[in-house]
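Missing here: one protein chain of the complex. Every other protein chain is in place.
Labels run A and B following the written order; every chain starts at residue 1.
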Amino acid sequence: MQTVFRELEGKSSTYYGLLGGLGLLALLGLFAAYQMEHHGHIITGMTNQVVWGIPHVFAVFLIVAASGVLNVASIATVFGKQFYKPLAPLSALLAIALLAGGLMVLMLDLGRADRLIVAMTHYNFKSVFAWNVFLYTGFFTLSAIYIWTMMDRKVAAFNKPVGFAAFFWRLSLTTGTGSIFGFLVARQAYDTALLAPMFIIMSFCYGLAVYLLVLMAAYSWSKRPLGDLVIRRLKNLLGVFIAAVLYFVAVYHLTNFYFTRQHEFERFILLDGGIYTLLFWIGQILLGGVVPLILLYAPATRQSRSAIASACLLVVLGGLAQMYVTIIGGQAFPLQMFPGMIESSSFFDGVIHPYVPSLPETLLGLGGVAVAGAMVVFAIKILRFLPESLDDPAVTLSHKAD
Amino acid sequence: MSDFDTYRRRFMGGVLGVAATAALPAGVLFWQTAQGEVKDGPPASDKVRWGMLVDTTKCGTGCDACVRGCDQENGLSGDTSPTSPQWIRKVQVSNPRTGYSFSLPMMCQHCEEPPCVDVCPTGASFKRADGIVLVDRHLCIGCRYCMMACPYKARSFIHQPVTDQLAEVPRGIGCVESCTFCVQRIDAGKQTTACQDACNAEGHQAIYFGNLKDPDSEISRRLASYRSQEVLASLNLHTGVRYEGI
């Protein structure tokens, strides 16, 4: 039996309210970007010490999640699990939407956003950012073609090769995203090859959390059936990914403990870094890792839809906390130009660099999320991304046992 | 397929066709705007490598004449707020275990293998043939990746519109900048930097500047006779700025 895909009705007040709300948030983000472009970054909290702030936290999260959300489609195509085939189109749509939102934030935060044409015509191929121009554009193209092979029966034969290409492409893309930081020898928080695979695992985790959230929301609000089989398989997979992320974080910090020269930095993140310590332990580890694992596996909660949705939301929030600690915490800790010495200067050497997010940059970051959301909400109404039914009989019949 | 579907398909096809046709001249125009052809001019030569030597034993802890000189030469405000650019700064360093302390001016180190050049996506951060590391502000998009990459935190970002720049030193909003070894003076034939002149005017004579590839230059002779070090030498960046007494 073939899965029947159908567009969302999309006429209810909830739908228009959601679309309108997301549109409004996106507009606010664009207005904030205009203010930043007009008055300069002086109106944000970013300084010469903390040069990448909240916009980058949101942007990198969205980009990492975009790459990971395509995982669901890859499991169907690359790993041959037919069970996931009905879930694939939404996965590819989310990939495009999240990446678009993240890139929008990144590009609007540029000091000279009017020079994007320069960025697209002049390349220094030693720079990860230059590769990213091609990696991201290629990702858009491949995901779009992927959707085409899923929806148009005439090109369905290309589904597998395009799926493979998209899989390897996004591994390169996420390696690149992790290497943006991993290649920086200057800062003690970065300068490690571990960041590339860690970002890949994080992408799987955050992408699947976003996917599950969107799936549950879409089906619950459009009153389409979503069975326990689908939920159970996805949430078990999510649990594995959360555990893997915790593993990578543990290895990262344990290795740092072995290097005496990293001890001060570890002390800063894990003990006396104020907001960064809080976000690390409470945000990233507890709320982003331990609590979701409990919610997803404990007998009391693992069957409850609301518990699973909460777990997904906590994973997303934990992911944002992780990005904040990595990106901003990594910049807040001062550079060690004279290891072991105490430095001080008029340029804030030797002191923790303060950073307070401002309204314009927060609106810009949220605007990117809103654009991604609005794209998804709009797309599922005009094209057939969602199966009519994902209840247990429908998904069992649509594939052979695997 | 209904008539409406046919109509819809043809309409979409038509719209895409018009859009593609319109995009072509727009694309050509934008591409032209981004280009510029290279013409031969008086080139900076790789027979020269500009370098600096700072004798920190002569560098006074309270003195910041070099900073004032740089500010004046390059039209900087001298403000020290977190968003104000500082091309050069005095750093006080002390050893908590031995009690020894010293100070030194820190600026762009003009590395031979600059991390900032590696990470710049457009190639705006580049190393000139004579070793000076500069930001081509025509290409800089203000992504600040070079600021993340610099181990010396040498670069500054301009956070607001600039209206009082000097004619010789163009600087503007949204771009990244750092010490240029007073390139406007070097290209005009002067062989000293503003920080060096200011330090000499104060009577400290702590800064030497010259051609590292010329074995007879004052800086080369001094480098060959006295011990000097790079900051963060273990990074193997082979900086153009070296220090005595650190």
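One rule holds in what follows: contacts are C-beta pairs under 8 Å (C-beta built on N, C-alpha and C of every residue); 3 or more make two chains touch, one makes a residue touch a chain.
Basically, contacts and distances are computed from a predicted model.
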item	value
Among "Oxidoreductase", "ABC transporter substrate-binding protein", "Sulfite reduction-associated complex DsrMKJOP multiheme protein DsrJ" or "Putative ABC transport system permease protein", the UniProt name of the subunit that does not appear here	"Sulfite reduction-associated complex DsrMKJOP multiheme protein DsrJ"
Shown chains touched by the chain that is not drawn here	B
Contact with the hidden chain (one of B:59, B:93, B:183 or B:237)	B:183
Which of B:72, B:191, B:205 or B:229 contacts the chain that the document leaves out	B:72
On subunit B, residues whose C-beta touches the chain left out of the figure	3-4, 6-7, 10-11, 14, 18, 35-44, 68, 71-72, 75, 77-79, 126, 128-130, 134, 136-138, 161-168, 170-173, 175, 183-184, 186-189
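Methods note: only the chains that are shown with their structure count from here on.
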item	value
Distance from subunit B to subunit A - Cα centre to Cα centre, in angstrom	33
Contact footprint of subunit B on subunit A as seen in their complex	39-42, 46-49, 51-52, 110-113, 115-124, 126-130, 132-133, 180, 183-187, 331, 335, 337-338, 340-349, 353-354
Subunit B to subunit A touching residues, read off their complex	30-31, 33-35, 64, 67, 80, 82-86, 89-97, 106, 115, 117-124, 138-145, 147-153, 155-161, 173-176, 231-232, 235, 246
